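Every protein chain except one is present and positioned as in the full complex.
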């Protein structure tokens, strides 16, 4: 499963993307954030305010309770500020 | 007192402008339209639907009950269709 | 020191065509405090209510037209914090594809630029002394005022969007 990070999430994690293999008990986006937060200090810092972090599965915005089964690419990022 | 006509009011009256000297009993825009309508067939035709004709005194939109005393220039025209 | 609020306004009535891009560029040139520029161009169409239009002639009330547009530009500047406003309205004979009217509004924030441009267009349609005569295969006739334009203009007078913004 490919994970992408953008903006300050990317900066805090220290990388733009990575491939991960979370345990089967991780079924939702929120659970994935919890699991990622436990991977080290930089992840804990990045996902500390996970209430504000948005997620997308395969290029579509999703909520924190979205199931991650079958996802090829999951992205985490702050609220958008384009336009 | 200078009178201007625009669009179909102008075409029906047969002229774009003229100087008039209405009697003192004519005090409002509506009374002026009534008086003009009595000046001949072309005026009667132009002012037949005077409910739809708009007026301006010295470049400012006015209603039919506006007083004409002191006016230098009074214009009659259909609803505007610019833009 | 806060910068002084200055609004650059340009109003022109002309027979000649206008350059929408050039007018927008003239407002923004050399400035770095503008965040949003809205440009509206009204264009002569070849169809109106199902009828084919070959050409139109715009008659206007010289003197009053300038005054009426200026007063609405002033009102737009009072209602929204604008950096620049340009209104150009053509008169004379136009054929389909020709430009008719241009409104450019520039502001720090996009909401103000959009609102002011729509306000100005709604008022130009219903209050500026211009009249269109259309030439169709069936002859030529004066265009009737549209009720939808009156409704659009009325939304700026109270309640409606303005109060919600």
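Chains: A, B and C, in written order; residue numbering restarts at 1 for each.
Criterion: contacts are C-beta pairs under 8 Å (C-beta built on N, C-alpha and C of every residue); 3 or more make two chains touch, one makes a residue touch a chain.
Predicted, not measured: the structure shown is a model, and the values here were computed from it.
Engineer: Touched by the hidden chain, which of the shown chains?
Structural biologist: Visible chains that the missing one touches: A, C.
Engineer: Decide which residue listed in C:66, C:118 or C:134 touches the omitted chain of the complex.
Structural biologist: C:118
Engineer: Touching the left-out chain: which of C:11, C:36, C:67 or C:145?
Structural biologist: Answer from the full complex: C:36 touches the omitted chain.
Engineer: Spell out the interface residues on subunit C facing the chain that's missing from view.
Structural biologist: 20-22, 24, 28, 31-47, 96-97, 108, 110-111, 113-114, 117-118, 121, 148, 152, 161
Engineer: Over the whole complex, note the residues of subunit A touching the chain we left out.
Structural biologist: These residues of subunit A touch the chain that is not shown: 4, 6-8, 56, 59-61, 75, 77-83.
In this text, only the chains that are shown with their structure count from here on.
Engineer: What chain pair has the highest count of contacting C-beta pairs?
Structural biologist: After counting contacts between each pair of chains, the winner is B-C.
Engineer: Would you mind checking which chain's C-alpha centre is most distant from the centre of subunit C?
Structural biologist: Taking each chain's C-alpha mean as its centre, the farthest from subunit C is A.
Engineer: Could you work out how far the Cα centre of subunit B sits from that of subunit C, in whole Å?
Structural biologist: 27
Engineer: Which residues of subunit B are in contact with two or more other chains?
Structural biologist: Nothing qualifies.
Engineer: If I count partner chains per residue in subunit C, which residues reach a count of at least 2?
Structural biologist: Within subunit C, no residue touches at least two other chains.
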